[in-house]
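Yeah, one chain of the complex is gone here, protein chain that is, but the others are all in their spots.
For reference, chains read A, B and C in written order, and residue numbers begin at 1 within each chain.
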Amino acid sequence: MTTYGRVVAAMDLILSTATAGELTVVSVTGEIDMYTAPQLRGYLTELLAEGVTRLAIDVNGVDFCDSTGLGVFIGTLRRLREVGGSLIIVCAREQMLKIFQLTGLQKVFDIRPQLPTDG
Amino acid sequence: MTTYGRVVAAMDLILSTATAGELTVVSVTGEIDMYTAPQLRGYLTELLAEGVTRLAIDVNGVDFCDSTGLGVFIGTLRRLREVGGSLIIVCAREQMLKIFQLTGLQKVFDIRPQLPTDG
Amino acid sequence: MPVVRFGFTPAPVHVRTARLVAASVAQRAPLPNELLSEVRQAAGEACSRAVARHRRFGVRELVRMELTIGASFVAEVADFAPVTRNTLRTSAVEAEELTGKTTDEDTLTEEVALALLGGLVTDLQVIEGRDGVGSVVRMAWPL
Partner (left out) sequence: MPVVRFGFTPAPVHVRTARLVAASVAQRAPLPNELLSEVRQAAGEACSRAVARHRRFGVRELVRMELTIGASFVAEVADFAPVTRNTLRTSAVEAEELTGKTTDEDTLTEEVALALLGGLVTDLQVIEGRDGVGSVVRMAWPL
């Protein structure tokens, strides 16, 4: 089973996966909070279980993200590090960048305004 | 003092007046409810006090209207009738037409989808 | 049974928030989309009615709305103003009468509110409050 191109849409969160070179890119649209985070976590866990190690999460479609969402990102980063993988957060949104800053997590994550073009 | 062309904008209601032939047309934008109705009532009362008798209220910019709003329309109609005046409600919106129907007020008001062109 | 309670100082401005809450909870109940604007309108009417009653009788207690998701979606709006003979009605006078009669605008609005509630909500009750204090508008929509 391959997850590429799969689109999962719940009431409040839309998740899709694409590839860009060697990178697996998950795009998230909607609000990430206590209600939708389990869905995001499950989706990412499944990708990692399938062997994805070079991951990017594009959050430019995210309208709202709380600590539960950040918790999912941290968990994903930790698991990727364990297998020598990497995580890029694609984010250009002011509001979202602010919560990374307020929590000091901008120092922890590799945050870029857009997808790296060199794959 | 003339009210024509005056625009009153509160936090949630925007009121403006224009003339179309002999008709005075008040356009309402926003939500009409218990909170904003006093403002609408005051605005219309002032117009009537200035001698307006042929009035149209354009509610196509109204997102929400409750019984308080309908109460203002009824009060205005009654006062206009007392002086031999007339009231047209300009309304093409489904949701708004529905509340006129549910209350039986569609039989009481002269409701038109657009401004009469014959002035 | 999920319950959401919303209590507010009897001021018109909070009725808008009450409408938001009712529609938001109804959406997640979930109630079909085409019913959401009815819930929003009906909850707003019930809350306006409660605020008006508190103001008329000078009652400063919070107006209370309770939303319950069970076999149906139930919205109850409670006021704590004195119950008079006219309070516990669910039917309004005819529309034609309204424009002719010399009733004041408040009474008029109340009649229109009742007509709207009756038209919007099939399962509608207006009952006495707990311990005989105030009145409760109870509205239910099947899930």
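Annotations for the structure displayed:
In this section, contacts are C-beta pairs under 8 Å (C-beta built on N, C-alpha and C of every residue); 3 or more make two chains touch, one makes a residue touch a chain.
All figures in this text were calculated on a predicted structure; none of them were measured in a lab.
Counted over the whole complex, the shown chains touched by the missing one are A, C. Within the complete assembly, C:Leu20 is the residue of C:Leu20, C:Val83, C:Ile127 or C:Leu143 that touches the hidden chain.
Touching the chain that is not shown, out of C:Phe6, C:Phe73 or C:Trp141: C:Phe6 (per the contact rule at the top).
The missing chain lies against chain A, touching residues 12, 31, 33-35, 41, 64, 66-68, 70-72, 74-75, 77-78, 81, 95, 99, 101-105, 107-108. Summarising the interface, chain C meets the missing chain with residues 1-9, 11, 13-14, 16-17, 20-21, 24-25, 28, 62.
As a working rule, only the chains that are shown with their structure count from here on.
One inter-chain figure worth recording: chain B and chain C are separated by 25 Å, centre to centre, where each centre is the mean of the chain's CA atoms.
Centroids of chain A and chain C (each the mean of its C-alpha atoms) stand 44 Å apart. For the pair chain A and chain B, the distance between mean C-alpha positions equals 50 Å.
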